[in-house]
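Every protein chain of the complex appears in place save one, which is left out.
Up next is chain A:
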Amino acid sequence: MSEQQMIHLIIKRQDGPDGQPYHEEFKIPYRPNMNIISALMEIQRNPVNAAGKTVSPVIWESNCLEEVCGACSMVINGRPRQACTALIDKLEQPIRVEPMGTFPVVRDLSIDRGRMFDALKKVKAWVPIDGTYDLGPGPKLPETERQWRYELSKCMTCGVCLEACPNVNSKSNFIGPFAVGQVNLFNTHPTGAMNKEERLEALISDGGLQECGNSQNCVQACPKGIPLTTAIANMNREATKFMFKKWLSF
């Protein structure tokens, strides 16, 4: 056997929400089929940096480990993506791992994606069905519509589209491409469509749909392959119709 192969990681760390960010290097023993999460777990077991100093272990968030929960999003070698599907064998070393800077950093790689949930509340991304009596089954959905909605429904609120978008930053109040896709999803639901104008009103309020600059990075970056730019153009069309309808109806 040859000598133990090592994985070289450069991690951008921060000790707390107000802490100064700094970079720390780690060299950890290679095992086959590792991903970024298992590399971080290795650091957790033996929190010694490349200089041989024992440090506090690196903090991160993860849940499902199969790219469906969106919790472990981080910037790996410059690309925002999920750490669980970032396989060490497929990454160029040294591997640079950073938190997604679009969001407030809680500590190290753990970020607060709360703004995304605020955005979903703002655009009312749900179907209100509660009543005082049984409303019966909803209308049926055409198969083509179902397929389209299925694509949109894959959003896991991971935040990668916000990190990729040049118009989501500290100077802008854009709520992000994902929220546009969610309005499209709920406005094409036969029952959800009953409230579609409420969602459109919210979507074209400040920080909404109009902030899109068509760089189309979101559709490139989305780990779930959601047709976000098609959803954006769809909602642009709806917003155009809505705008004229509103003007001419008063």
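Everything below uses one rule, namely that contacts are C-beta pairs under 8 Å (C-beta built on N, C-alpha and C of every residue); 3 or more make two chains touch, one makes a residue touch a chain; residues count from 1.
The rule we apply is simple: contacts and distances are computed from a predicted model.
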{"item": "Listed names \"Indolepyruvate oxidoreductase subunit beta family protein\", \"Predicted Zn-dependent peptidase\", \"Succinate dehydrogenase\" or \"Multiple sugar transport system permease protein\", matching UniProt entry of the absent chain", "value": "\"Succinate dehydrogenase\""}
{"item": "Which residue of A:38, A:195 or A:230 touches the chain not shown here", "value": "A:230"}
{"item": "Which residue of A:17, A:114, A:190 or A:213 touches the chain not shown here", "value": "A:213"}
{"item": "Residues belonging to chain A that touch the chain removed from view", "value": "78-79, 164, 166-167, 169, 171-172, 201-202, 204-217, 220-221, 227, 229-230, 232-241, 243"}
